[in-house]
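With one protein chain withheld, the remaining protein chains of the complex are depicted in position.
For reference, chains read A, B and C in written order, and residue numbers begin at 1 within each chain.
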Amino acid sequence: MNSFGRRFRLTLVGESHGEMVGVVVDGVPPGIPFGPEDAQPALDRRRPGQSLLATQRQEADLVKIRSGVFEGRTTGAPILMEIANSDARSQDYAELRDKPRPGHADHTARVHYSGHNDPRGSGMFSGRMTACWVMAGALAQKALAARSVQIAAHAVRIGHVWTDASLSVAEIRKGVEATPARCAVYGVAQDMVDAVEAARKAGDSVGGVVECVAEGLPAGLGDPLMDSVESLVAHALFAVPAVKGVEFGDGFAISAKRGSEVRDEYVVENGALRTKANHNGGALGGLTTGMPLRFRAAFKPTSSIPLTQQTVDLRTGEPAELRVKGRHDPCIVPRAVPVVEAVAACVLLDLLLERVGMEGFR
Amino acid sequence: MNSFGRRFRLTLVGESHGEMVGVVVDGVPPGIPFGPEDAQPALDRRRPGQSLLATQRQEADLVKIRSGVFEGRTTGAPILMEIANSDARSQDYAELRDKPRPGHADHTARVHYSGHNDPRGSGMFSGRMTACWVMAGALAQKALAARSVQIAAHAVRIGHVWTDASLSVAEIRKGVEATPARCAVYGVAQDMVDAVEAARKAGDSVGGVVECVAEGLPAGLGDPLMDSVESLVAHALFAVPAVKGVEFGDGFAISAKRGSEVRDEYVVENGALRTKANHNGGALGGLTTGMPLRFRAAFKPTSSIPLTQQTVDLRTGEPAELRVKGRHDPCIVPRAVPVVEAVAACVLLDLLLERVGMEGFR
Amino acid sequence: MNSFGRRFRLTLVGESHGEMVGVVVDGVPPGIPFGPEDAQPALDRRRPGQSLLATQRQEADLVKIRSGVFEGRTTGAPILMEIANSDARSQDYAELRDKPRPGHADHTARVHYSGHNDPRGSGMFSGRMTACWVMAGALAQKALAARSVQIAAHAVRIGHVWTDASLSVAEIRKGVEATPARCAVYGVAQDMVDAVEAARKAGDSVGGVVECVAEGLPAGLGDPLMDSVESLVAHALFAVPAVKGVEFGDGFAISAKRGSEVRDEYVVENGALRTKANHNGGALGGLTTGMPLRFRAAFKPTSSIPLTQQTVDLRTGEPAELRVKGRHDPCIVPRAVPVVEAVAACVLLDLLLERVGMEGFR
Partner (left out) sequence: MNSFGRRFRLTLVGESHGEMVGVVVDGVPPGIPFGPEDAQPALDRRRPGQSLLATQRQEADLVKIRSGVFEGRTTGAPILMEIANSDARSQDYAELRDKPRPGHADHTARVHYSGHNDPRGSGMFSGRMTACWVMAGALAQKALAARSVQIAAHAVRIGHVWTDASLSVAEIRKGVEATPARCAVYGVAQDMVDAVEAARKAGDSVGGVVECVAEGLPAGLGDPLMDSVESLVAHALFAVPAVKGVEFGDGFAISAKRGSEVRDEYVVENGALRTKANHNGGALGGLTTGMPLRFRAAFKPTSSIPLTQQTVDLRTGEPAELRVKGRHDPCIVPRAVPVVEAVAACVLLDLLLERVGMEGFR
């Protein structure tokens, strides 16, 4: 099913080369001031064609809000938002119906949908579907901001270039747009730009890691065990194409440590219970601790690269060569930054609604 | 909510120091031969007190099947399975109501449940709840085995000791029980045992990583985007206490690579479409590829260590010292191995049921 | 939440006087031939302005399929269908923001949405939202027809005019369109037309009952207890505005009988187990029996009548008089007939998918 969320729920619609891609958002608290101007900035950050680091497909990605908003405020009814597909070049995809691209969903989608899936531009398996998260996330961020929850993400790795700086929301926001790499550490970001450029010139691609921080969350959000805050965030992140790993706090690195090295001991600061360190990334027992929620998502390098690749012609069962056409991103990571923020916003608003109900948003 | 699964659904009940911990499994295909003897072996692998690597709490953990099985076969009705709690020492926990343990759910649970949660043995936040997954997983594995799906897991890291061997189900099964570390690479496993012993003697703990492989899956399982196979597996894994990271295939390592290095090119072998490598870990576009599904879960070192730790006395708001009593695991990883297998089995059976319906299991 | 269905799931969007009303249908089996020509006939039956028995609002209600169909077949991706609102007269509703109409959702919606709901044409509380069911139902009926499941409904009561004829699908289809009353018993239908006319001329409205029959269902569909076939059908029917009662088989009448009078004894006919009578309406133990599923939904008379009514001015808390403007149906029942068929189709396809999975529709 193409829905996610329990109380703030997204349902995705559309396909890469159909008329549009869109999202229905249900469970929206009524009365939130919201218009296209709130969603467009994040969409512009995700939009193709922004820089040489991204695909050269040209899409304006202008959001249309088609329901659920009246006189500038959410009504509580489902909100349908959509962006048009205007620069689709479906002819680039004709060959792929019979020659599945390595690293893509071509083959698995064909099996899952018995060959009936829309192959143009990967249909609903396209990275373009992440624009849906961005639209919904803009709405969620508007609702969260009114309750002082702030979210920001940036690239902490692109290829072999990385940083272990642990930045705050304010620090990320200050630096993230300084380079097209969307890493808030300026020197590192410059090296990242070079790494993407080198890959692009070599007809190759690179992967990377996005780190996201959410501040201002109350303690105790989440449903222990089955719907832990980590479970819900990870569920949503793995719904983003190209994500291959998710970790919270020290993540995989914590598994190499001793317990004495990664203690989050309690202290009282300004009357509030806090932890001295935050190795657990703001979650304990599946519930938020009140410390910043910090997590990372690993993105694989774009599979669509101009190099000739080996595949199979499904009509004959014989080996075949494939040279992927179309306009693809040499590195998806900078465009993924607003997507990760949006995912976090949607999940955290959902958890907050569990806590305070619709009445809590009056 | 304490349920997980769409068609094969678990609901957890019980608490660490109450009468029992148990699980209700719904959506069970009827007619599967199943009895206590099917669930007991996996429970025995998870049981406390197995070796010096684990907690010395003594629990027989004998499974009782209380509904849904008639004349040795599942009826299709919900199955309630439970194990008794017999060696609970609740007095060890009295102090913790006011002095939250660092790294534990004591504080977050208190906030979430407004102070009404059962504090004895961490209540439902105890690692003991993972026995529920093991019971349900035994049932799922029985159903999957009849369709030739095989699942196995082992430890690939404990503290600083690790292996990058990529083993098959058969290889894991052959070696995993050779040492109490439950790593199927014998030499590495011996070092892991030493690492745990060293930590235990130092009054400390170590973390680790469990890798799991599922073979025999058909291609095309999963719901693209929102309920991708990665999303569902990660959701369930992050419902296991102490998990801080999840990755598929090359995972975080893939993010440092170029696209040309991590291609999974297609070939035909014995008439079946396969990929030469499996960097994507058996999932593309959120759907299974038909290659082995391979993923890893990172576990943090046990937070309950005998060292004195800093905390806060919630009655006074003043700093306090805490020395955690009770019998705790110096390393949770070996006992987590059957839990990870169980999680995988439950999720994969759920996906298979989506594909073939109840009739597919006749 | 504005979604219904477990495997075949509808999410409603839009509002009566916004741009459009629409529905996202998820869980669609791939490969079903489907186009606007499949949905339009049912929409035309529900459309306003068909006859003097219905509202004179003029809407073409031409369906647009905006995603999920490629080369004339469903792809398996969510399908967004919508119809435009072109003849909305929102000025008719200005007064109602402060003077809630008796029998309408004006007041309850205001409370539920803290005053932010869209009041124009009742927003999403409008009967116009039932067009969403009709669009989704057309798709469901296409999928069901391929499996020999046939559904038909007609009016069995309008005001004081009623019939207790128990017709088959073929009988209903033969007669239902003979009069604008949509009752398949011709003489009764003529009296129904008179009853509506009389009410309309008196500035009044009448209620009625729709009976629906589904034939060709296999035995055993449904989930016993919690998701019984009756539970799901009733859940969906009570989501249709103006429905105040739902009954299966002999329904309320059965409660006045003795057990010996309403036995459905078994016989074998042409090798198949059948019941001699069908007092239970094709459902036993929450599961289909293989006999025709037969149920009725009671609709209240339209609340919007031209008579002056008593209400309260919410600004002052003082009594006020209200004369509802706008173009309303003197009897909603004839237009409800295709809605009830659509509801049945959506629920029954959902149940069938539970049984056979996506593979069952290959």
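We adopt the following convention: contacts are C-beta pairs under 8 Å (C-beta built on N, C-alpha and C of every residue); 3 or more make two chains touch, one makes a residue touch a chain.
Just so you know, these numbers come straight off a predicted model, no measurement behind them.
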Message: Using the document's definition of touch, tell me which of C:P48, C:G68 or C:P241 contacts the absent chain.
response: C:P241
- request: Could you tell me which of B:G49, B:P78, B:G216 or B:P306 touches the chain that is not displayed?
  value: B:P78
Sites on chain A contacted by the missing partner chain, in the whole complex: 353-360
- prompt: Which positions on chain C touch the chain that was left off?
  reply: 1-4, 10, 12, 100, 102-105, 107-109, 111-112, 124-125, 129, 157, 159-160, 162, 199, 202, 204-209, 218-228, 230-232, 234-239, 241, 243-252, 254-268, 271, 273, 275-276, 279-281, 284-290, 298-303, 305, 307, 309-312, 314, 317-319
Task: Over the whole complex, note the residues of chain B touching the chain we left out.
output: 1-3, 9, 11-15, 18-20, 22, 24, 26-27, 30-31, 66-68, 70, 73-80, 112-118, 120, 123-124, 362
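Quick note on the criterion: only the chains that are shown with their structure count from here on.
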- prompt: Which chain has its Cα centroid closest to the overall Cα centroid?
  reply: A
- prompt: What chain is the most remote from chain C, judged by the mean position of CA atoms in each chain?
  reply: B
- prompt: From the C-alpha centre of chain B to that of chain C, how far is it in Å?
  reply: 46
Centre-to-centre distance between chain C and chain A (centres being mean Cα positions), rounded to whole Å: 39
Statement: chain A and chain B have mean C-alpha positions lying a whole-number Å distance apart equal to 26
- line: Where chain B touches two or more other chains simultaneously, the residues are none
